[in-house]
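Missing here: one protein chain of the complex. Every other protein chain is in place.
Chains: A and B, in written order; residue numbering restarts at 1 for each.
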Amino acid sequence: MSQKSRSTLRPLIALSTVSLLALTSCGNGGGDGEGGTITIGVTGPQSGGGALYGENVEAGIRLAIDELNEQGVTIDGEEYTVEMRALDDEYQPNAAATNAQRLVEQDDASVVFIPHAGGIHAAQEINTSRSDFLIGAYSSDRRIIERDNELTFMISPPFVSYSEPFIRIFQEEQGAERLGLLATASEYGQQWTTMITQDWEDAGGEVLSNNNFDYGAVSDFASSVARTLSDDPDVILVGGPSQTTALVIEEARDQGYEGGFMIMDQAKFEELELFTDPENLNNSAGVKPVAEFDDPGTDSLVERFAEDITEERPITAETSLNFQAVALVVKAMEIAGTHEDPAAIREAMPEAAAEVDDVFRVSGFPDEVTDEGLLISDSLEGAYRDSEGNYEYFPMDIE
Amino acid sequence: MTLFVQQFFNGLSLGGVYCLAAIGLTLVFGVLRIPNLAHGALYMVGAYLTYFFLTSAGVPYILAIALAALVLAGIGIGMERVVFHPLRNAPHTHHMIAAAGAMFFLHSLIQAIWGADFRRMESPITGRVEILGTQVSWQRVTIVITAVVVLIALTWFIKRTVHGQSIEAVEQDRVGASLVGINPNRVSMLTFGLAAALVAVAAGLVAPINLLYPTMGDVIMVKVFAIIILGGLGSIPGAIVGGFTLGMAEVMATTYVSAVAGEVIAFVVLILVLAIRPTGLLTKAVQR
Partner (left out) sequence: MKLTFSIRGVGALLVAAALLFAPLILAEQNYLLRVLITGITYAIAVYGLNIILGFTGQLSLAHGGFFGIGVYTMGLLTTDYDWSFWGALLAAIVLTTVVGFLAGLLALRTREAYFAVFTMALGLIIYMIISRWEDVTHAYSGVLGVKLPENIGPLDFSEPATYYYLLLVFLAAAAYVTYTLRVSNVGRRLLAIRTSEDLASSIGINVGLNKQLAFTASAGFAGLGGALFASAEGFIGPNSSSIDLTFELLMFLLVGGVATVMGPIVGTLLVLALFEAFQDFQAYRFILLGPVIIALVIYAPQGLIGRLNELTLRWKRRRAAAPKTPAGPPDSDSPADPNDEKAEVR
């Protein structure tokens, strides 16, 4: 009997211990009463398929914070330490919004960085009404600033900026006519495809069959590649995570394709080069590698990424753009004289853009912050890798 | 025509991989009557183990796959002991949740060890061979040959050895098997070990034409479930036929219809099978 009741109690004890633990650790998130800390909130994928992406974004924010703390942050005469608090949302919109609210209320963050469009949209439902915080939106989906949400700033250049130069390079300069579609079938991939289809046809080209497939959910893509090639394209739109993109490009080259590639901005040349023979990438256009910028802070960030984060992969725009954005927003806090009022911080951002220290200017630092919340850099460039394997850079207009 | 031949080989190699992965799942279902949701996670671990033996330990490719299969068999048996054995008398609901728990755990563990990075495993088998006028990569030829060899060995094991026959006996008649003195414990462990080894081989074979990342198993998981439903839960011949059928159907649908068709064909097949004959195409009419 006694044995029986013990076995009855064990799970109960286990359960209550766990829930107790849950409650206590809920508590420690609360901001420590002492002034002098600014919390930058981040909610992104730390587990699941998007984990690497989340890590890269966090790395940029962490490196910026380390640098800021070394230099010292002074707001309204008082010195502050900046810290990052990052939560996992597994790429889910509602989890991102919940996390954002938690970061704001329990950790006193007034800025939350969210690196995916779904999470940004969900957070925009609450950031000006039920809660009050500024969203650092890292996504190239332009809809996030078209909702008139006055507490959002868009860190990544909208992907529409790539359309015009891509079409110029392939259609006007090379005379390409037939465009194959072989990009990822995510939300982002579909939007890219719609945009480029429209623009390509407007410019007089022909768009072939759509063979987009989900880069994260297909076990063998050789047949999609074969179908695209059977249409005999002059140039192919590819893009998704760099690593899969590299394999798609390689497969196409292996199957004898010799034309060009337009590489969507999610994939980065510096990563593609690691995953496939760089020669396969000849005659393609895409995002300019971070390390190729000549901005004042480029070299030091590249070095620090290798030292503090990892040497196993190169730094990409996911890291550098968020690095810049943190510096910008903290400078805006200094100018606004507050780290708690999101509206005042947002308002100070255009002015802050000019005053950020050189060390934070890495890969096309924003020169201007529009009323919509778009960060505009005059020095942003795209990259074209020619048929010899040399990179040429072309200017891009952010719009 | 050359396109067709090439795609035919792509379909064969994909089918071979599906087959190997599906047989393990269907074996476990046949013997223990549980759909092991952690099977995809085992596949992923198998790929990482092959990667480890090949790149970090420098073992030759085929040997690396064999070693990974061995280690994963151990992990499979451990999983049976720790997770499923204590639940042997519980309703099947509990198995599914426990398996999901194991899956989350394995995802996290692999991410903790190897990171969330994508990894590429370079196969030493390179180059292409000309078959019927088209270029087929040696890697794909290797996949097809290995799959066939493993399938033959498996059939031999199940039909001709005592251990194998005990698995088949339990599959066909649990009560009868225990009456003739077959130890269900040993059969359970054996089945899990075998299932894990097979899925490791599948993962090791496909790794060079794909990427390694902690959630890579999720993709194959859905397909493999579709296959065993198609072939009949618990049926090994069903898994083999189903595996090749789906692999071929996916490739051909993608080539001749559209990429979306290739992705949804597994589900179309599922709906049809479920609507017409929910116990699968190759099972005997009554199966409980």
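A few comments on the model shown:
Convention: a contact is a pair of C-beta atoms (placed from the backbone, for glycine too) under 8 Å apart; a residue touches a chain by one contact, two chains touch by 3 or more.
Keep in mind that this is a model prediction, so the values were computed, not measured.
Contact with the chain that does not appear here is found for just one residue of B:Gly15, B:Pro35, B:Gly76 or B:Gly262, B:Pro35.
Only one residue in the set A:Ala97, A:Ile249 or A:Met264 touches the chain that does not appear here, and it is A:Ala97. Within the full complex, the residue among B:Leu3, B:Val141 or B:Val222 touching the omitted chain is B:Val222. Those residues of chain B that touch the chain absent from the view are 29, 33-35, 82-83, 86-87, 89-94, 96-98, 100-109, 111-112, 116, 222, 225-226, 229, 233, 260, 264, 267, 270-271, 274-275, 278-279.
On the side of chain A, the interface with the absent chain consists of residues 8, 10-12, 14-15, 18-19, 21-23, 25-26, 28-29, 46-47, 51, 86-88, 91-94, 97-99, 101-102, 104-106, 117-118, 121-122, 124-126, 129-131, 143, 147, 186-188, 190-191, using the contact rule stated above.
Throughout what follows, only the chains that are shown with their structure count from here on.
Those residues of chain A that touch chain B in the shared complex are 47-49, 51-52, 54-55, 185, 209-214, 216-220, 222-224, 226-227, 230, 241-244, 247, 254, 275, 312-313. Considering their complex, residues 3, 6-7, 10-11, 13-14, 17-18, 107-108, 111, 115-118, 120, 128, 137, 206, 209-211, 213-215, 218-220, 223, 250-252, 254-256, 258-260, 262-263 of chain B touch chain A.
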